[in-house]
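With one protein chain held back, the other chains of the complex are shown just where they sit.
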Amino acid sequence: MRVLRLALWRLAASLPTLLLILAGMFLLLQLAPGDTVDALMAQMGGGDAALAEDLRRFYGLDVGIAAQLWNYLMRLATLDLGFSAIYGKPVATVILERLPPTILLMAASLSFAFFFGLVLGVIAARRVNKWPDTLISTLGLIFYATPSFWFGLMAIVLFSVYLQWLPAGGFGDITQSYTGIAAVLDIAQHLVLPTFTLGLIFLAIYLRIMRASMLEVLSLDFVRTARAKGLSETRVVTKHVLRNAMLPMVTLIGLQAGTMLGGSVVVESVFALPGLGRLAYESVVQRDLNTLLGIVFVSALLVITINFLVDILYARLDPRIVSGS
Amino acid sequence: MTRLLVDRLTVRLPRGADRSNAIENVSLSVASGEILCVVGESGSGKSVTASAVMGLLAPGLAIAGGGMALSGEDLCALSPEAWRGVRGRRIAMVFQEPMTALNPLMNVGAQIGEMWRVHLGLDAAESRSRALAALREVNLPDPEGALRAFPHELSGGQRQRVMIAMALALEPEVLICDEPTTALDVTTQAQVLALIKDLQKRHGTAVLFITHDFGVVAEIADRVAVMRLGHVVEEGTAREVLTNPQHDYTRALLAAVPGLRAPEPRELSPDTVLEVRGLTKTYASRGLFRRRKPVRALDGVSMTLQRGSTLAVVGESGSGKSTLARCVVGLLGTDGGQVVIGGAPLPTNRRDAAQLVQMVFQDPYASLNPRRRVGAQVAQGPIAIGVPAAAAMAEARRLFTMVGLDAEAVDRFPHEFSGGQRQRIGIARALAMKPEVLVADEPVSALDVSVQAQVLALLRDLQDRLGLSILFITHDLRVAAQLCDVVAVMRNGVVEEAGPIQSVFAAPRSDYTRSLIEAIPGRALFSA
Amino acid sequence: MRVLKAYARSPAALIGSAILLALLVMGLGASWFYPNDPLGLAGRPLQWPGANPRFPLGTDPSGRDIAAQLFHGARISLLIGFVATSIAVVIGIAIGAVAGFYGGAIDTALMRLTEAFQTVPNFLLLLVLVAVFGSTLQTVTIAIGVVSWPPVARLTRAEFLSLRTREFVQACRIQGLGDVHLILREVLPNALPPVIVYASVVMAVAILLESALAFLQLSDPNVPSWGNLIGLGRSVLRTEWYVSAIPGFAILLTILGVSLVGQGLNDALNPRLAGGR
């Protein structure tokens, strides 16, 4: 209950931000050369000026910018994201169709990055400046330095083209209509490469953060206390250090939600995943204002939600937060 | 019998340190039921000795010679595993910083319970009930609550009690206390000291008590060892060492300890330079998740400072004394009342206020910009109000000599100075503005006693020479007694009692003041 | 001085500097190594590396010398990285400093703005900016700078928040010094080190962003950018994978160099963050 109230409060608090974003985006896109009708004409391969006029009327582009913005915001007030020019159906529907792959991809990459970042970070910190640390840190640097799309392409060449272990792209093999567990496995198989591709850089970041904060926490007084209590090193780390060291990492997740969503644009286009990222790319190219704004709106919500969850998690981890000291 | 024996112990420092050994040929012994106080200023190596005994030397430090024995058993011979078994079970330790010594994310019950779980392998329920008993023994209010509480929900004193409960959980033969009360208020300090003494009597524990404060020594020590630069310079029973010190260093230290003898009353000038009228200040701090109730830091505080005199504001943490200081210099806006200097209310304009009131800060390390030359930091104020740069620098040099520094030091950076020297620079910076009033906020509490004495002397001297009017904020009545004419005792944002220091000391009107005075460690000895 | 010594002591920093130096030489010497226009038609397209001695790294699908593009591309990448980073850092510091120093309403407003920028996935924003303002080298660089400042602002703000209450700053207030002095002379110098360290991250990200744009064929086609090359190679990935592989590796090295230098700076400037070493 309290959580729900908090959620609403948080949402209300971020309304100005949302408004700022949407209005900003809207006006920005007005400066773009060409509108969705031009894009449609390109797709249809021509048509006369009268047709274009007609279409502009159809897409509501015949009124002034201010009016368009006003209409948009009014509709938004009633949670109506409008009608998608590319897809000829409500933006909400379009986005809902595209949301699952992206969320799945992000969740997978996040867990992958978080888990391995944590483990490797801890190992590195425990063996600081010995060879495991050096190895892990170097790997981290290399992961960090690898352009995700390039890694994706190379992975395709290796695993899909030469080894033929994993599919080159797509969100599931539709020539077979799988059901139940088979379908899950199928999707999982299709998500392996994208997950690595997207998660790699975050893995590197988390690993670095974790290592640093482990080392920092290890130098704190209460760790000395724990040792003075005669606890075994393992217990000191697992029971006392780990939880404290995780806090910075948790904060980072929230801060990078947006970045991750951005990264999925590229990854989705590399692996032909039908996700939000690619939808965004298409709607920019197609000048589909409603869809794009819808995506911005949704991804903003997504980011806000993630941050909210992170705060809750943080509060659960750190009793000091709740009492606000 | 001898519980702990440290025999000609030498601990080597890593290369590049200011000296080769942290401690050299240190020999100590503590018998059961005995409290040995190891006294020394910072850098004397007393803490290193403690961690050596715990087998928790910081990385880089290594035992180079000598040995340690616990009830006759050679500690140095122990394997790390074995030593871990000893640690906490047979030798326990209480640390200085109660704020950071406990795991912030683990509730108290769990942290104490760990002792039994790890060493005796008891189950959660059992160890929990024992933890409860332990908390009762250190007489925490509401032990059940404390069991569930997280460290940040306890006061410093309570945390220290928890630490003690934890340390004594398994009835160790030896208890090592590393400045356990230094971070506490006097009254709390007194209670914790009493507690330690009492427990130690009941359990017959051998206590190695490390402190820098002879007052504390006088309170609890059976025997005393004085350390300096890694060496034990003098050892003996408390009485011998305190009353009849042999070593010069010990004498110097004892001399530096501020006594409680209030100075002779002086004739105060009739004109009031600073007047605080019904000052009120409320903090409305807010947590991430829920608003917290506002805190009244100042609640109608009034006081006056006569020109050329010193007004000491004494209080424990949370009394609002620092808030007062910040309001007086205009760093904080007030919610009510006003500050009058030289007959006129404190101007809101920073530049004008600067020439009326200046401040000396508590932390000598934080109060100077590490990235700028100290001379510039002293001169920048005058320059800001239009003094030509050259003149300002010349003045800075003069001030440096005045506060007892080398005039050429103006071109150095802060990290090239010791704490005491920095405090002198801070004073010079304040004086550069030729203020009507000088506010000193705990100017000596971060310094070693000897240095403390010097800085206090400097202030007194400057007051005589320049007729400074000083508002002196401190938590330590003894320090206040050194140089102030009038004292105001604050508590929870209100002035409990104010008056000439002599009368307040002689006949405190409020119980709180009395309790403060009584809590002063070693009072019996030093007021004699 | 001390900083320099510390820097020189960290091996990471040395390797990083070496890599960057090499790239710098490549970039600056590009016109000397390969005087001809790297985008000019050099020979038959898609010749494998080594197949033709004239093209040690082969040719791309447009028959251009990959080696030449690699060298000239170094210039572009470093340029974009550097300029975009400067833009981001300047904006970030300005906003972060003001917000952190004054707090209150100003802080709230500026942070709302920052939030807004951080809430929109930066790459999405970048796409829009490029679609709107076209994809010339300048616009792309500026766009990247514009989407990269928020973290810098947050960092700077955090530093300012903690520093503005430090006693030495308060001392200066009491001395009657103006805000400008406080911000520029007292707080900023102390707030800078972590920001400088973070700048390396920004630069790495900037280079990656540009290459990602180019990969989607949205960067300036008139400059020999590594990303462009990767994008071109995409259509022949299955057979002539080297076209994408080579420039990709170059980018990897660059980022590696940048972040190594960053780590070195970190070790040198604020050892605490370096991980207690």
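So that you can tell them apart, the chains are marked A, B and C in the order they are listed, and the count of residues begins at 1 in each.
In the analysis below, a contact is a pair of C-beta atoms (placed from the backbone, for glycine too) under 8 Å apart; a residue touches a chain by one contact, two chains touch by 3 or more.
Here is the rule we use: contacts and distances are computed from a predicted model.
Peer 1: UniProt name of the unshown chain, from "Peptide ABC transporter substrate-binding protein", "Membrane bound protein complex subunit mbxM", "Multicomponent Na+:H+ antiporter subunit C" or "NADH dehydrogenase"?
Peer 2: Of "Peptide ABC transporter substrate-binding protein", "Membrane bound protein complex subunit mbxM", "Multicomponent Na+:H+ antiporter subunit C" or "NADH dehydrogenase", the absent chain's UniProt record names it "Peptide ABC transporter substrate-binding protein".
Peer 1: Which of the visible chains would the unseen chain be in contact with across the whole complex?
Peer 2: A, C
Peer 1: Touching the hidden chain in the complete assembly: which of C:S10, C:T114, C:S135 or C:N266 does that?
Peer 2: C:S135
Peer 1: Which residue among A:A39, A:L104 or A:I209 touches the omitted chain?
Peer 2: Residue touching the chain left out of view: A:A39.
Peer 1: Please output the residues of chain A touching the missing chain, sorted low to high.
Peer 2: Residues of chain A in contact with the hidden chain: 32-36, 38-52, 54, 58, 83, 85-89, 94, 97-98, 156, 160-161, 164, 168-175, 269-272, 274-275, 278-279, 282, 284-287.
Peer 1: Tell me, which residues in chain C touch the chain that this view leaves out?
Peer 2: 37, 39-41, 44-46, 61-64, 131, 134-135, 217-218, 220-222, 234-240
FYI, only the chains that are shown with their structure count from here on.
Peer 1: Give me the two chains with the most inter-chain contact pairs.
Peer 2: Most contacting pair of chains: A-C.
Peer 1: Could you tell me which chain lies farthest from chain A when each chain's centre is the average position of its Cα atoms?
Peer 2: Following the centroid criterion, the farthest chain would be B.
Peer 1: Quick check: in the complex, which residue numbers of chain B touch chain C?
Peer 2: 326, 329-331, 350-355, 357-359, 361-363, 366-372, 377, 380-381, 384-385, 426, 429, 432-433
Peer 1: Which residues, counting only chain C, touch chain A once they are in their complex?
Peer 2: Residues 112-113, 115-116, 118-129, 131-134, 151, 154, 204, 208, 211-212, 215-216, 230, 234, 237-238, 241, 244-245, 248, 251-256, 259-260, 263, 272-277.
Peer 1: Using the touch definition from the top, list the residues of chain A that touch chain C in their complex.
Peer 2: 14, 16-18, 20-21, 24-25, 28-29, 31-33, 125, 128-129, 141-142, 144-150, 153-154, 156-157, 161, 211-212, 215-216, 218-219, 255, 258-259, 261-263, 265-266, 269, 277, 280-281, 284-285, 292, 295-296, 299-300, 303-304
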